[in-house]
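In what follows, a single structure is set out as structure tokens and then discussed.
A single protein chain has been omitted; all remaining protein chains appear in their positions.
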Amino acid sequence: MSTAQAHVSAAELAQLNKPQRDGKYWAGLIAGIVGMGFIILYCVLPFYWMVVSSLRLPSDGFSTDFLPNPASVENYIAVFAPQNMFGSALVNSLIVSTTTTLLTLVFGILAAYALARLRFAAKGIVLSIIIACSMFPGITLVIPLFKLFSGNYPGFEWLYWMNTYQALIIPTLSFGLPLAVWNLTAFFRQLPVELEQAAMVDGCTPGQAFVKVILPLAAPGVFTTAIITFIAVWNDYMIALQFGTEPQMYTSIVALSKFTGQYGFDTPWGTIMAAGVMITVPLLVAVLIFQRRIVAGLTAGGVK
Amino acid sequence: MADSQAPRKAKKNPLSDGQGGLAALLISPTMAVILFVVGLPILMSIRESVFRTNEGVDPNTGMVSQGESFVGLQNFTDIFANPSLVTGNWGSIDRLLNSFINTTWFTIACVTLETILGVAMALIMAKAFKGRGLVRAAILVPWAIPTIVSAKMWGLIFAADGVMNKVIGQQILWLADGPQSQWAIIIADVWKTAPFIGLLTLAGLQTIPAEVYEAAKVDGASAWQQFTRITLPMVKPALVVAVLFRTLDTMRMFDLPAGMIGFGKYFVETVSTLAYVENNNLRYGSAAAYSIILFVYIVFVAFLFVRLLGADVVGDDEVRAIADQRKRQKAAAKASGTKAKLAKTTVTSGSASS
Partner (left out) sequence: MTQPRTTRRVIAAALTVGALLATAACSAAPAASPAATGGTATAAGANWDEVGPIVYAQGKDTSGNLKAQIDQWNTENPNEKVTFRELSDSADEQRAEMIKRGQSKSGEFTVMSVDVVWTAEFAANGWLQELPSDKFSTEGFLKAAVDSATYFNKLYAMPSSSDGALLYYRKDLLDKASAQPPVTWDEMQAVCDKVLPGQSGMSCYGGQFQKYEGLTCNFAEAINSAGGAVLNAEGKPTVNTPEAVAGLTWMVEGFKSGKIPKEAITWKEEDSRQAFEASKILFLRNWPYVWNISNGPKSKISGKIAVAPIPGKTGPGVSTLGGHSYGISTFAKNKGTAMKWINWMLRPENQKQQLQKASSAPVLESLYADPELIEQFPYLPMLLKSIQNAKPRPKAVAYGDVTLAIQDAAYAALQGQKDPQTALNDLQTKLESLIK
């Protein structure tokens, strides 16, 4: 794995270069390697099981062989069977995730800049509200929103938004935004104020200083936030399930949860696993490429 | 004015003084979204929670009387006044109470295990071995898998004839409604999130300078002493925030019990899934009441975290400074016996109305 070079700090190098390699050292080394092996197995084995299960014949759904025997891609073909509409669900997922991420970034950057750089009276309240938002149980919001969006709330009949993109996107913003504001505020705070001051001395307005100086410097942070938001939205189930009830509006996660087999009562495990692999693998690739940034972003925000 | 008493902060920012209007403009889109998709539903939930859908059936026509009636706090007090008894892991108790205890138990069990495993992982990864990048890549796998996919995946693993029973060589019926299904949920949740705590802790560990350990070694500190006296205190800020967020997240748990075990299973019913079931049975009042109870519980726990463990969730110098100042003023007011005049802001010029 090209991205997997070990990052070795100077202190650690010194540790490695120590001449005395006694029994204790070797014991530690072996324990460490065993520990790392354990972590890798712990993380990857269940996922391996998902991959293996997806590569069996559809009729071998419950097989417990550790290798698919015989191996088959029939499950992957079945995922794209017309009745599952998985292709259009993937497109919906992309539309919803991308739009939500972009909106989150725009709104989040504005709010985060104000929170990180400006002084205003209600800052404590605003921060508390935004943090409180990340504490709401999704179910508290989804139930009344459903009533609202199904045109069933007196006075709000015009808000009939079922099976529209805005019904999938706007509620999701409430989950993405706190996280984004949070991360971005942390990133903006790390940048020295003197940079803007210098820009303003050179004749920039505060807005220009922000766009020309701060934003480019904060790009890594913005990028991280984008990835994390995208993954959170891509993985959302509750909102997508409630507001997209027509097959044409399913996101890939919802489509997966509604897969059916060739007859009633049949749960096509292989197909579900194959779709799960297909939904997850692009995320995994992105995560592996950008792992350093994601770790940095998660650390700044401390949010899932 | 309280402002005049405000201590001058070291990082006074001349750029941004008096920019309340600009701040309001910048924050308004975010606040508008929050008002619409959080504020409005909350108000609707609160209203809904004091009503109850009429359920009476006309004995002649069999028709349900339509509409709702105002029932005050009955949706909340029914837990005592009119309990609906179910038998889960905690004896025969009210269904809401049962799901509440389940939620609490899942939160305690999952977060404790996740933290222990996560910290252990971080300690292992902090050792400078080759292949740390590989471990870090592997650790992101559980995090990136959508919860509902992970629920299905574990459902397959935990099936009666599934691979878990094959590996451990026992016949445990993980998916039956019993104590073992709680462990199925806990295992699946810990799997997905322990690596996440591990990553955050690792980041905290890497900020500890090696010299500190060298010095401790010179002083003759044992490995355990180094861990409890240096490592833990140094990673505490990062860890507490991570644990706080995992706690709040676990308290809302929905996808895992719903996707893996199903609804109406009292051993794994959480407040979230119960509210969903009530909603599906057309009892919007109690559904709203339960979700409000859950929200209040979550806020309460978050408050405890901030108070007891000092979780710094806001992380803003200015807000912290105001809070400190208020504390000092309160203390001073208490001492002098007058009512405290609390600081509102440190803004020194311009409009503070926003």
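A and B label the chains in the order they appear, each numbered from 1.
In the analysis below, a residue touches a chain if its C-beta (ideal position, glycine included) is under 8 Å from a C-beta of that chain, and two chains touch if they have at least 3 such contacts.
Values in this document were obtained by computation on a predicted structure and should not be read as measured data.
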Exercise. Pick from B:R52, B:R132 or B:R246: which residue touches the chain that isn't shown?
Worked result: B:R52
Seminar exercise, completed: Touch with the missing chain holds, among B:Q74, B:T201 or B:T231, for B:Q74
For this session: Kindly note down the residues of chain A that lie in touch with the hidden chain.
Result: 59, 62, 83, 146, 150-155, 157-158, 160, 162, 245-247, 258, 260-267
Problem set entry | Those residues of chain B which, in the complete complex, touch the missing chain | 47, 50-52, 54-57, 61-72, 74, 86-87, 159-161, 171, 173, 175-178, 262-266, 280-282
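Going forward, only the chains that are shown with their structure count from here on.
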For this session: Could you tell me the distance, in whole angstrom, between the mean C-alpha positions of chain A and chain B?
Result: 18
Exercise. Okay, in this complex, where on chain B does chain A touch?
Worked result: 11, 13-17, 19-20, 22-24, 26-27, 29-31, 33-34, 36-38, 40-42, 44-45, 48, 120-121, 124-125, 127-150, 152-154, 156-157, 159, 161-163, 166, 191, 193, 195-196, 198-200, 202-204, 206, 209-210, 238, 241-242, 244-246, 248-249, 251-252, 254-255, 259, 271-272, 275-276, 279, 284, 287-288, 291-292, 294-295, 298-299, 302, 313-316, 318-319, 322-323, 344-347, 352-354
Exercise. Which residues of chain A touch chain B in their complex?
Worked result: 1, 3-9, 11-16, 28-29, 32-33, 35-36, 39-40, 42-44, 46-47, 49-50, 53, 62, 64, 106-108, 110-111, 113-115, 117-124, 126-141, 143-145, 147-148, 153, 170-171, 173-174, 177, 181, 185-186, 193, 196-197, 200, 206, 231, 234-235, 237-238, 253, 256-257, 269, 272-273, 276, 279-280, 283-284, 287-288, 291, 294-296, 298-299, 302-304
